[in-house]
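Every protein chain but one is kept in place in this view of the complex.
Chain lettering (A, B and C) follows the sequence in which the chains are written, and residue indices restart at 1 in each chain.
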Amino acid sequence: MSILIDEQTSVLVQGITGNQGRFHTQQMLAYGTNVVAGVTPGRCGMEVEGVPVFDTVRAATEEYSIDASVLFTPAAAVKDAALEAMEAGIRTLVIITEHVPVHDCLEIMAYADRIGATIIGPNTYGIVSPGRCKIGIAPSSIFFPGSVGVVARSGTLSYEIVGNLTASGVGQSTVVGIGGDRVVGQSFVDILRLFEADSATSVVVLIGEIGGSAEEEAAPYITQMTKPVVAYIAGQSAPPGKRMGHAGAIIERGRGTYHHKRRALEEAGVRVAELPSQVTGIVQTELSMLHADPFYGLIWSFSRPQQ
Amino acid sequence: MSILIDEQTSVLVQGITGNQGRFHTQQMLAYGTNVVAGVTPGRCGMEVEGVPVFDTVRAATEEYSIDASVLFTPAAAVKDAALEAMEAGIRTLVIITEHVPVHDCLEIMAYADRIGATIIGPNTYGIVSPGRCKIGIAPSSIFFPGSVGVVARSGTLSYEIVGNLTASGVGQSTVVGIGGDRVVGQSFVDILRLFEADSATSVVVLIGEIGGSAEEEAAPYITQMTKPVVAYIAGQSAPPGKRMGHAGAIIERGRGTYHHKRRALEEAGVRVAELPSQVTGIVQTELSMLHADPFYGLIWSFSRPQQ
Amino acid sequence: MRLFEYMGKQLFIDFGIRVPRGMVCDTPKTAAQIAQRLGGPVMIKAQVLSGKRGKGGGIRLADGPKESKLAAEQLLQSTVQGFPVELLLIEEKLAIEQELYLSLIVDGVSKKPVLIASAQGGMDIENVPEEQIIRQPIDVELGLPTFLARDIVRRLKIVPSSPCGKALTQVVTALYRLFTAIDAELVEINPLAICGDTVYAADAKITVDDASLYRHAHIPTVSELTLGEQEASKLGLSYVDLDGEIGVMANGAGITMATLDMITYFGSKPANFLDIGGGANQEATRKGLELVLAKQPKAVLVNIFGGITRCDEVAQAIVGIRRQYGKSIPMVVRLAGTNQDAGRAILEKEAGIEVFDLMQTAAQRAVELAG
Partner (left out) sequence: MRLFEYMGKQLFIDFGIRVPRGMVCDTPKTAAQIAQRLGGPVMIKAQVLSGKRGKGGGIRLADGPKESKLAAEQLLQSTVQGFPVELLLIEEKLAIEQELYLSLIVDGVSKKPVLIASAQGGMDIENVPEEQIIRQPIDVELGLPTFLARDIVRRLKIVPSSPCGKALTQVVTALYRLFTAIDAELVEINPLAICGDTVYAADAKITVDDASLYRHAHIPTVSELTLGEQEASKLGLSYVDLDGEIGVMANGAGITMATLDMITYFGSKPANFLDIGGGANQEATRKGLELVLAKQPKAVLVNIFGGITRCDEVAQAIVGIRRQYGKSIPMVVRLAGTNQDAGRAILEKEAGIEVFDLMQTAAQRAVELAG
């Protein structure tokens, strides 16, 4: 089991004929992802790695049943492409593109909310369900199947921590990058909710960073979770008010500081690692406690006692 | 029982301080309608017939729980006023105003569909549940409580036919004017569905007219109804292509002709009166047949055999 | 309000939709000058609001100024489907490779704009087989984004990324912008002409929502009303000329139609009708009644169900008219609703006019008197 995607998920690649689209289509196919079609306006009739290319999303959905679309579309065309995918009936979108104008994101998210679509990103590496399906650009080699769910804002920091987990023999159920922009489709809470309900996930790793309030918003929900959550928050020593490349990492108004986030999460029963390299150890402890906990799996309706 | 409104319905009047708003507020109150508040920007603090006036709908909803709003707002301001009522949480709107630009109606209806609001009108006399509640501008004296549901596009023709029914001792459960414009909130089908489910309604009168295809759209649903439907369609002798005051009465493309509508309804088992004055007699026949029909009320899931 | 072709084409230009080069004129001489300037063969198109202009002989092909002058002369003296030709549009003749159909209308059933397109244009869209017509409802909160336009082009079997496909995509999005910007009930391009990589709107049919005209001062006014209809319109009433014997006045479109139906049912025909709607005052009602009488009908039937309209005011108007015009035209009046007793009293006492309670008996009486 996994969240959001699995080996059945049929995937469309929007912007499949660009450099990135082409390379990662090949990578996704190699990982076993069920990529069924691609779209690039004007490239109908082409094939990329054996995948047929269409002019429009509707042309693709007329021929294939499509569950999810991954967008490598240039930033200026992402709004149109995302609305196109949703209007054609696709209900899971992974938007890899960075630098999408934020007002375009607001419109994408409003439409997604209205019709009930799930948007991952923009500015994300995507979703990986190790051994089953990979949608996006994450390096395949670092993942390994297991029971740890990972949700993160940052890409390379995810790779770092997931790489550590795998190196220590701790596999993952699903790894989700919600995206590094200020406005993204899924919050930490949205993904935590899915992990809580996923029978294959036993511990969740939340990789946050300073700026915004996504981590603080997650805290109240975590108190209701039955599964342990381990966190790392980047930016403890970042200079306040300096641009960090991510718009979300600009510290605003006291909220969003490292200490504010850390306190909120710890009060919700989360064990917060000081360094990324400590995450694996804490997860291993949690895993071993789970197996020693005689009530685990029985008392779903009670919140987990704080450690 | 009745559809859409009853004596509990708390009503807001938008545009309450205009001539029409003021007069019909008084008429509605006299009928027993629970008019709780009014809105006219700039008239906060006033009272109309003892009803307090507010500057905005939210100001009214902060003080009163409001179920329905009736709009006497000038045509150019209807879109803003209707969206205001819906945004403030009101879920039934009766738009009396005529000559509302049709693109404004499209926007109103799109928003209503999105949030699940019911719009009656524009260009309607409103809704009357005889003896319980009246929202709109229909002359109170012609209505009488009973078991006939009436749904119509035209106002005076409704008065004519309802007046005849009442004069012959045939009362009404609810009378609904869906409005005379091309784009209105409720179709005949929407209202027929409510009458079908309403335990107080035993026969339904549908008052149609040439133009558009609202009557034809209703026919397939009527075949599924357990309750008899009697219809009159105005415009049998109207000159084709001439403007009849209602935009909806312009005959378009063969569809929408008298004979097309009549055939569609008759094939669905509807008895269609030649003249408005014949409606009452047919309704009386249907009512007497219902009481003689030993299966009536028992076989809801079967469609009524054609007469 | 329907717009003439040349007005529609001006709006197309404003919104970036290409149209053939051309100019309007109202004399054969100018027609020749325009043809000279355009060079080559030209189309001479009568500017009338008839739907079947081509079949009605309103469009001519002319080769050069001389032929143009002749064709213009003939057209300007003719009528097309009953409409006198007063203005001509002289246009370059296009080398058309394919004719498409494209329109946007307001659809009351779906409560949405609907785009209609077909790869078979140039003829009546009613005659195109249903399966070759694309109907795309538009979500007004989403509008008509590029992706949707592109997909419509694809469904028209034209490659969206070809030069012609790109031009078409732009026409589709531009047409929706125009449609919303001018509050149109209908914008129609038929044919939408493909000439190499370029796409031209070879015709323009636009209907603007009358109720929205107050916010479109820049759109020229086009009236299709007869003089009597125009006069009624100024009074806020609807008047329509017909060709039977009985003049009709009633209040509300539905009851007005029902009144006409009754007259027909009992064997006569309406001469005209006046719908005074809801709440017309005494003065407007009197003036409206003058329009009904001006047609010299054999009888007049007044049918009022008073809601907002007050029967006593209607009665006063009738009394005024009767004083002015005498008894030459018999009047049958039916009054019901608001102040009906006061109205009846006025009419019976002051003008000796019999007042009926029921619409049917009144209609029967009017048919009798006209017979």
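We adopt the following convention: a contact is a pair of C-beta atoms (placed from the backbone, for glycine too) under 8 Å apart; a residue touches a chain by one contact, two chains touch by 3 or more.
All values reported here derive from a predicted model rather than from experimental measurement.
Only one of A:A30, A:A76 or A:M289 touches the absent chain when the whole complex is considered: A:A76. Touching the missing chain, out of A:A37, A:A234 or A:A264, is residue A:A234. From the set A:I127, A:V183, A:V229 or A:L265, the residue in touch with the chain omitted from the display is A:V183, counting the whole complex. Among A:V94, A:I207 or A:I222, only A:I207 touches the chain that is left out of the view. Checked against the hidden chain, the listed residues A:E7, A:E217 or A:E267 yield one contact partner: A:E217.
One of B:V57, B:L71 or B:V204 touches the chain omitted from the figure, and that residue is B:V57.
In the full complex, the hidden chain is touched by chain A at residues 75-76, 99-107, 109-111, 113-114, 125, 137-139, 141-142, 152-160, 163, 180, 182-185, 187, 207, 209-210, 212-214, 217, 232, 234-239, 242-249, 253-254, 274-277. The chain not displayed touches chain B at residues 41-44, 55-59, 80-81, 83-84, 87, 111, 114.
Keep in mind that, in the parts below, only the chains that are shown with their structure count from here on.
If the chains shown are joined wherever they touch, the resulting network is a simple chain of contacts running from one end to the other without closing.
Chain B has its Cα centroid nearest to the centroid of all protein Cα atoms in the structure. Centre-to-centre spacing of chain A and chain B amounts to 50 Å, using the average Cα coordinate of each chain. Centroid to centroid, with C-alpha atoms defining each point, chain B and chain C lie 28 Å apart. Along chain C, residues 141 each make contact with two or more other chains. Shown for chain A are the residues in touch with two or more other chains, namely 114.
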